[in-house]
Each structure stands twice: as C-alpha cells, then as structure tokens.
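Here the complex is missing a single protein chain, while all its other protein chains stay put.
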Amino acid sequence: TSNEEPPATTAPAASAPAPAAGGNDEPGDKIVIGFSGPAADHGWLGAINKAAIAEAEKYSDVELKVSEGTNDANLQISHVETFINDKVDAIVLLPTDGAALTDVAIKAMEAGIPVVNVDREFSSTFAARVTVLGDNYGMGVSAGTYICERLGGQSDAVVAEIAGIDSLPLTQDRSRGFEDALKGCGLSVSNRVAADFTIQGGESATAQLLSAAPKIDAIWNHDDDQGVGVLAAIETAGRDEFFMVGGAGSKNVMDLIKSGDSVVEATVIYPSTQAADGIKLARLVAQGRSMGDLVETSVPRKIQLYAPVVTKDNVDEFIGSAFES
Amino acid sequence: MSSRTATPDTEAKAPARRSRVLGTAGRNTGLVLALVLLCVVGVVTAGDRFANVDNVMTILRLASVIGVLSIGMTFVITAGGIDLSIGAVMGLASVWATTIATQTMATDTHWSLMVFVALAVGLVAGLVNGVLVAYGKVVAFIATLAMMAAARGLAEMISNRQTQRVRVNEFLDAFRGDLLGVPVLVWVFLVVAAAGWVLLNRTTFGRRTVAVGGNPEASRLAGINIRRHTVLVYGLAGLTAGIGAVMMLVRTTAGTSTHGQLYELDAIAAVVVGGTLLAGGRGTIVGTVLGVLIFTTLTNVFTQNNLSTSAQAVAKGVIIVVAVLLQQRLAARSRSST
Amino acid sequence: MSSRTATPDTEAKAPARRSRVLGTAGRNTGLVLALVLLCVVGVVTAGDRFANVDNVMTILRLASVIGVLSIGMTFVITAGGIDLSIGAVMGLASVWATTIATQTMATDTHWSLMVFVALAVGLVAGLVNGVLVAYGKVVAFIATLAMMAAARGLAEMISNRQTQRVRVNEFLDAFRGDLLGVPVLVWVFLVVAAAGWVLLNRTTFGRRTVAVGGNPEASRLAGINIRRHTVLVYGLAGLTAGIGAVMMLVRTTAGTSTHGQLYELDAIAAVVVGGTLLAGGRGTIVGTVLGVLIFTTLTNVFTQNNLSTSAQAVAKGVIIVVAVLLQQRLAARSRSST
C-alpha cells in the first residue's frame, strides 16, 4: 500500500478503497491507535491530519485518538506520554522535530507499543517499528533537476528559491537537494528568501524577492500553500519572464499546471497521505499481520515515498490525490 | 515669570508654539535619521535595485497592511492599553469575508459586502476586547491574549483550515492597481494614517484617548466616561484589523486563518519605536508611520542583500535597540535645547 | 482610630495575621477552584485515564519547563518589567550547550559543563536585557523583543538550523528517571519554585523586587540601586531560561533553535492569571505555580478528549477570561469580608 500505485492511494475524499489482495482490510482485533502531528496550521499538515482520520474511519476495528497539533516538542512529548499511559496499541507519530521526539518514542517501544514514524525521521532506529518517510532532500533534487532540464545550457540563468520555515531541518534538506541538483548543471541559487509556510509570508517574501531580482529565469517555491501568496505577489508585480516549480502538490497548483496559463509549470509532490499510510501500517503491525502485496510475513521497517514531478503531461495522474490547501 | 510684562498673547504663546514644532521634529529626528541611514545602506549595497520606483512601491505596499494595524495600535497604546489580538482578528476577518456564503452573497449583491463583513468582524472583536478590559477589568494583555487564541481558533474552525480563494473579481479589481502611480493599498494606508492623525491630534476622541492613557482616574473625575472610551478605542483597533484583512485579501487573493501571524508584535514594535509611550498618555501617528517604514525598509534591504533569515533576526534585534537608543539621545537633546 | 484605646501589641497582631492568611487564601481561591473544576471535568470526561498517577506525572512533567520559566517571569513582572525573550533565550542556551565543541568538552571533563554553559548563556542574555532596560532605558517590551529576535537568529546560526542530539549520556542519566516516584524534572521545578518563593518573600532581594516594581522612585530615594537591581532581576529570568533549556535538553535529548517558541507568552499568561500584577509591585509564586498547572491541566484535558487545536484555542481563550473574572470576583469578596 505505498503511494506508487494510484489505485491504492488514499485520497481524503475518496470512497472505500479497492480492497488490496491478501485481505488486509478485513476486520481484525479491535485496536486503539494514537496519532500525533505538528500544528495543522497550514494546508499540507491539515491534509495529513484529515487523511489520517479518514483512513482510520474506514476500519471498524480501529479507534483513533488524535492529539492534534503543536510545534512545541515538549508538548508533543506529553501527548505521546499520554498515549503510553493509556496503553494504546500503536502510535503514529509525525514529530515536530525527529530528534526531539526520539526519546519518548523509544519509551513507547519499550512499553511494547509499536511506533510508526512519519515524515521526519527519528535519530534512533530503536525508536520506530516502521518509518514512512517523505523525501525532502529528494524533493529538492527533483525540483533542481527539472529546472536544469528546462534551462539546459543557460549557465548564466538566474534561479530563485522561496523556502519555507528556515529553522526547520526539512527546509534545510530541501534546499540542500535543490542546490546539489543545480550544481549538476552548473547553476546555482542567486536569490533566496524564506517565507513561513503561510500565504502572507509567501506574498511578502516574494514581493521583496522580485524587486531584489529584476530578471529571473526560474523559481522554486518549496510549498504550494505559501504559493497562493507567491502567485499573488507575482501577479501584482506583473512579472512573467520566468517559470515556477511548486512543492507539495496542492490541488490548486495542479489546476494551474493543467490550465497552463500561469507561471507555474510543475510541482514536486510531497505526499500528504503519509500519515494515512502510517495508520494503515500501524494497524497491520498492531494486529500482527503482514502487508498483503508483499511476500514478506512482517511489515517492513522503512518505506520512503517517492517525490515525483508533476507537469502538464502527467497532471491528470495526480490531480485526484492532490490536497486542498 | 518675566513674560508677565509682555503682551501675553503674542510673546508667551510664540515661543511655546516654536518649541512645540521643534519638539515634534526633535522627537522624530532620530527616526528620520535611522530611515535615511537605512536608505543609504540600501543604495550603497544594492544600488539601483534599491533606489527605484518599483522597489519603493514594493516597500510601501508591504508597509501598508502592518501600517494600518499600527495606526489602530497607536490609539490602544496611547490609551494605556495593548492589543495582542489584532493579528488573529485580522485572520478571522479575512476568513469570514471569504466564506462561500459571504462570497456568494457578495457576487449576488455587491463586492463591498465582503469589505463590510471584514470590517464588522474586526470591529466586533475589538469591541469585545474593549468590554472585557473596561467592564470586565481583565488586564489588557490577558484579555487580548485570550482573544488572540479564540480568534485564531475560530478562524480555523470556520475555514476548516483551508485557504479560501477570493473569487469575487470585482472586489479584487477595486483595490488592485494604481491611482496616480501609487498602489491603491498604499492610498488606503495613507488615508488611514491621515485620518488617524486628525483623530488623535484634532478631535475630542483623540484628546480623551491621551487623557485616559495619561491618568485614567483624573479623566474619570473630570467627567470622561473612561469605560466607554476604552471600548471605543479597542473597537477602533479592531476596525483597523478589519481594514488590514481587506488589504490582505487583495494582496494575497485568499483568506486564511494564518493571516496576520505575529503582526501584533510587529505593530507594537513599530508604535513604540515610533515614540508612543508604552505606558500610555502620549502617542504619535507620524512616529508610528516612520516606525513601520523603518521596519519594512530594513527587511527590504536585508532581502536585497540576500541575508539569511537568521542573520536578519540578529540584525533586526540590534537595530531596534540602536534605533531606540539613538532616538532617546536625540529627543533628550532637543528637549534640553528648547 | 477607635482601636487606639486597646492594647496595641496583642490586639493589633492577631487580626493582621488572620487577615494575611485569609488574604493569601482568598487571593488564590479562584485559582484553586478553577484547577479543581478542571480536574472534575477531566475525571468526568476521561475517567481513569485522567485520574491516574501516570497522567498526573505527565501533567507535571509538561508543567515543569514552563513552570521554571514562569518563576523567573514572576520576578521580572513583579519588578515592573516584562521579558519577551525567555523562550528564545532558552532555545539559544539549548543550542549552545549542545554544540559539538561543548559536548566534546563535556565528554572529556564532566557532563555538568553542559549545564554550566546553558545557565551561563541564559544568565548573560538576561543580564544584557537588564542592562538595556536599566542603563539604556529601552522599554522592557522592546528591549526583550529585540533580544528575542537576536537570540533566535543566533541560535539558528550556531546550530546551522540543525537539531543537535545530546550525546553525553551521563548528562541525560543524571536528570532522567525518578526520585521517590517523582520525575527528576518535576523535582527541579519544585525546587526552583520553592527557592523562588523564599527569594521573593523572605529575602532582601525579593522585597526590593516588589519595591522597585511598586514604586521605583521611592525605592531609589530609600537608597536602593534600582538599576543594578533591575539588571539582576532580568539576569534571574535569563537564568531560569537556562535551567529551562537544560530541562528541555533532558526531555527532548536535543538542542534546537526552535525550542521554547511562544513560551514567553505562556509564561506571562500563567504569571498574570496567577495574580501577579502586570503593572508590577505585587507578585505571587504560589499563584504562578497554580497558573501554570491550570494551563497544563487544561491542555491535558483537551488532549484526553481528542479536541481539535482550533476548538482548544477557542476554549483556552474563553477559559482564560473566565478564570480571571472568577478570580477577581473572589478576591474582591475576600477583601471586603476581612
């Protein structure tokens, strides 16, 4: 049940999924799963939560406890502690900071509660039974590679980057991947600003970026949520000499790609269904089942999701699973 | 004492007038100097990219939203209060004005309905703050902190944490674009600032605001209804948050619960750096406008120079302190020289 | 005046004692009531999941970090100031204590070096705040806002925005685990709170803090060096931020520039809801501890009931206001009855 097969992707709005081979969806022992993620204060994280909840609702044997939302590691630790106190059967954890939540995850594992680590990796292998990873570095690589292809040979091209919250490790990973990929074709980032994953941040950072760089060839914007603001600023400035690549893959951006009448040419998917997959896996682990599509009798330790580039050519493949920002 | 011999009306008043004007200039010299210095740095480091009309407009556009909020904040702080909720209220107003229901109604009737909704939401939230502070006697810091949490939460609930695109194009068209080469949003800021200046310096409302902030008990005993006035002042701040929400909608073409995050701190910083007393009793709209411009220009210069956000933060901290220190020294000198 | 006929020594003392005890209790009845109410709600809605030792420890562990910061904040607010930087300073201290250099040195010498570094960073940042406020005469709000920006930026630069694991296991081992069934971190909180109580109520330093906050001019005339005292008070707050950083390191086994975000607002809210006057001149450690417990219990009850963050935010806003209003009414009643 990974993201690569479109039929199995669990779009939040999708109705009952096609039953996978191997009867994984058949009801098993009743279990309680605890889910905790960072503050769902922007679209992608909101979509993560919604998809997780929707996934859990599909199973009559799963009771989901949601400790929603915080960017404070201290508080999230106490959420996990509460799950441990309540002796849930499995925990799905999207940590606000992987390293900071490692310790309490180990505690949970030691208490016999399997932990499914989503998106931001723990710093110890003992902290999770299963890890479902997005690929932030890969995202940057995908975006950089796409821009390299489009600008092929133009060594003096001006490439700009609009990052998300700069103090988050994931932003660093994305930027690193982007830089590495650009290096491959002799390009580099000439202007970089950081927004804060919010629309207002995207708008004001972009407004400034555009006036700092009078001519741009390509922009990579890390996040399609802040992209709403980025596009508003671009429109206000009346600029269209460049093309833009988005990040995360919101419905809104995919619509724009499809219509082709904006500067957005492509976006790099960062699956918002990670936590939903985490729930599925947690259920299997807690019930001691295996993954239906695999020969392996246990659920694997690690699954890394793919960060594909969506362009006008393949947008129809992805638009169905895109999240509403 | 010596002026008694002179004709009272000419001699005694004139120096007072002059010292007042000097005083005002003196009060703002530090700020103007800081702004000029920033511009010099901008020109030196970024050259034409900094010193061109488009960039100036970018700075002004950027300043306009926070500027409008800061005008409202100037009144609250002058009246001896503080409002930590305006950012959140702005978010709430932006969300409320862009719900499907509102937008549908606006499409059916007139786009100004969206403006009305945003202003009304801001105003009501502000009035609630005011009632809590004035009649509930909840400390302003806490009352508005509570409003901040509540407004943010409510905005998330209403929007279901989704970004709500503005689909009423007439609304956007009305505010986008320029007027005499200056963006409409900047005009809005200028008008609000000018209105704020008149209101604070030339009307009974402003006089009461200063009085209530300077000595609430004395104002009360002089017959001013300080509670009602407090409610009105917070209402005014809420209203500017509503105006800010409209501007934000225009700027981002979307309403969301995350609009206005941390704007309250930026606004307070601009107001206080501008010279309004945090303790109340003295407020300056000109100072506030300068304060806002300083902060926005600062960010612009940073961006022009590709500074990392971390370095920006450190530099911002240092510059705030330096600006305030400079401002104080100059103000003290101008005072002692009169 | 009529009491003048009575024996001064006996008559005057007894009622004073009683009214003091009553007064203290009266001042906190509202808070205790709010806490009890919250617990009742917790038990009713979450039953055994709420009312068990493990959950209580979870609440206390959560309360401990913010609790320690709030103790420092109580002093600053009592002295008539405010400190918006403690969250950022805590982040900075956590980062500084976990740099490779520090950790290597700590491994080579002793784990307490990390503690020392964290405390020293906190203390120095606090002292800088104090100097800016006392000698630079920068308004506390602005000085510490600037420090907030600068400390956060510096922390990002030092850590290169990476989360830094704690690799000195002896350090972690020293603070993890329990003592007499109570987590060491909770002990730290208790000790800091107790020390804070003694310091505020039973020492010259504490009494001068109240004096400086209540009437700075009178304090100066009485020969208190109010500037030096102000510096010390901010230094103390910085020190608690350093202690908080150590605790955070233990809890998260990592130092990062994002530690402590918004802790300043939580701490201020806890302190003021606890009954310390935001204007200065009156502070209560017991109230602060109760305030912290109320907020953490609230969060716990929310979590136990699967409330969404949005609903939590709205509820939190409403509850803050209700708690303050309740507290005021009860305090007023207890005052008028004595």
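Letters A, B and C mark the chains in the order given here, with residues in each chain numbered from 1 onward.
FYI, a contact is a pair of C-beta atoms (placed from the backbone, for glycine too) under 8 Å apart; a residue touches a chain by one contact, two chains touch by 3 or more.
Operating definition for what follows: contacts and distances are computed from a predicted model.
Chemist: Would you kindly match the missing chain to its UniProt protein name, picking from "Na+/H+ antiporter subunit E", "Monosaccharide ABC transporter ATP-binding protein (CUT2 family)", "sn-glycerol-3-phosphate transport system permease protein UgpE" or "Hydrogenase maturation factor"?
Modeler: Per the UniProt record, the undisplayed chain of the complex is "Monosaccharide ABC transporter ATP-binding protein (CUT2 family)".
Chemist: Write down which of B:211, B:248, B:272 or B:323 is the residue touching the left-out chain.
Modeler: Candidates B:211, B:248, B:272 or B:323; residue touching the omitted chain: B:211.
Chemist: Across the whole complex, list the residues on subunit B that are touched by the chain not included here.
Modeler: 1, 3-4, 8-9, 12-13, 16, 19-20, 202-207, 210-211, 214-215, 217-225, 281-282, 335-336, 338
Chemist: Considering the entire assembly, which residues of subunit C contact the chain that has been omitted?
Modeler: Contact residues on subunit C toward the absent chain are 1-4, 6, 8-9, 11-13, 15-17, 20, 198, 202-205, 207-208, 210-211, 213-215, 217-225, 277, 281-282, 336.
As a convention for this text, only the chains that are shown with their structure count from here on.
Chemist: Just give me the whole-number Å value for how far the CA centre of subunit A lies from that of subunit C.
Modeler: Inter-chain centre distance comes to 36 Å.
Chemist: Send over the residues of subunit A in touch with two or more other chains.
Modeler: 40-41, 166-167
Chemist: Going by the contact rule already set, what residues in subunit C reach two or more other chains?
Modeler: Each of 152, 156, 161, 308-309, 312 in subunit C touches at least two other chains.
Chemist: Where on subunit B is subunit A touching in the complex?
Modeler: 46, 49, 54-55, 58, 61-62, 156, 161-163, 165, 176, 248, 251-254, 256-261, 299-300, 303-304, 306, 308-310
Chemist: Of all residues in subunit B, which touch subunit C in the complex?
Modeler: Listed in rising order, the residues are 132, 136-139, 141-143, 145-154, 156-157, 161, 265, 268-269, 272-273, 278, 308-318, 320-321, 324-325, 328.
Chemist: Mind listing the subunit A positions that touch subunit C in their complex?
Modeler: Those residues of subunit A that touch subunit C are 39-41, 65-75, 77-79, 81-82, 84-86, 96-103, 123, 166-169, 171-172.
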